[in-house]
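Apart from one protein chain that is not included, each protein chain of the complex appears where it belongs.
Take a look at chain A:
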Amino acid sequence: MNVVIEEKVTSNPNPVTKRMKKQAFRLLKSKTGMLGIIIVFFVTLMAVFAPVLAPFDPAKTNVVSRLLPPFWMEGGTTEYLLGTDNLGRDILSRIIYGSRISLMVGIAAVIVAGAIGMILGLIAGYYGKIFDFIIMRTVDSILAIPTILFMLIVLAVLGPSIPTLILVLGGTSWVTYARMVRSETLSVKERDYVRSAKAIGAKDFRIITKYILPNVISSFIVIATLNVATIIILEASLSFLGLGIQPPDVSWGLMLSDGRQYIATSWWVATFPGLAITITVLGVIFLGDWLRDELDPKMKD
C-alpha cells in the first residue's frame, strides 16, 4: 500500500504545478466559490475601469431629468438605464464610480485592521505575560465601546474624509484579528515543530515569521475576506448617517442615504446601490467560504 502511494508521487515530475491544477479544479467544482470569484472579479473590473464604463459623469446634475425611473418602466429612457436621482444624476454611473470607494475603503481598512491585529496578536500570543496583558486588555476595552457611536464621534471631531474613514474603520476592527491570531499563536507555539526550531537555535523573529505566521495565516485570510464585507456595510452605515463619504465623492452607502427620502415615490434611487452592496458582499463571502475550505490542511490531498 505504502509502495503504491510512493510510486504515484514519484512519477509526478512537478508536485507544485500539480497542486495548483488541483486547486483550480476544486474551484470549478465549488459553485459558490466560482460565483464568488466571478462577482469579485467583475466588481474589481468595474472599479478599475469606471471612467471607461460609466456613461455619465457621476456628479453631473441635470434638473430637467430628475428622478427618472429605470428604462423598462413607463417614463424611463434607455439613456439612463437605471434611472436618475433627485438631482438628475445617472444612477448606473454613480454605482460604477461608487464601487471604487466602497472597495477601496473596504480593502484598505481590512489591511490596516489586519496588520495591527496580526502584529499585536502575534506579540501577545508568543511573548505572553505583560505584553499579553496590555494588548488583550486594550482589546477588551475597545470591544466594550459601542463601535458605531465611537466612529461617529471620531469622524465628527476629525472631520470626515476617506483616510480618516479608513483609519477609523481599521482602528476599531483590528481587535477581532488580534484575538484570533493570539489564540492560534498560543496553540501553535506549543507544537513540537516550534520546539524543534528552538532546538536548532532559531531566533524569535524567525520562529514567529517562519513557523507561527504561516500556520495562523489561513484562518486570518478567511476572517479578512469576511471582514471586507462587514466593512463595506459599516462604511455604508456611516455614509448613511452622514459622516462617511462626502459629496462629490460617491459611495454606495452615500447613495443609499440619498435615496432614503424618495423610497416611497422613486424606489430605484435607493434600491440599486443597496443591491450592489448585497451582491458584492455575497460575492466576497462566497470567496471567503471557499478560501476557508481550501486552506484547511485536511482538504489537502
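Here, a contact is a pair of C-beta atoms (placed from the backbone, for glycine too) under 8 Å apart; a residue touches a chain by one contact, two chains touch by 3 or more; residues count from 1.
One rule holds for everything that comes next: contacts and distances are computed from a predicted model.
Asks: Could you tell me which of "AraC family transcriptional regulator", "Oligopeptide transport ATP-binding protein OppF", "GMC family oxidoreductase" or "Glutamyl-tRNA(Gln) amidotransferase subunit A" is the UniProt name of the chain missing from the displayed complex?
Replies: Missing chain, per its UniProt entry: "Oligopeptide transport ATP-binding protein OppF".
Asks: One chain isn't shown here. Among A:Asn215, A:Ser251, A:Ser266 or A:Thr280, which residue touches it?
Replies: Final answer for the missing-chain contact: A:Asn215.
Asks: Would you indicate which residue among A:Ser196, A:Gln261 or A:Thr278 is in contact with the undisplayed chain?
Replies: The one listed residue touching the chain not shown is A:Ser196.
Asks: Going by the touch rule given at the top, which residues of chain A touch the chain that is not shown?
Replies: Touching the chain left out of view, chain A contributes residues 2, 5-6, 9-10, 15-16, 191-193, 195-203, 206, 210-211, 214-215, 297, 300-301.
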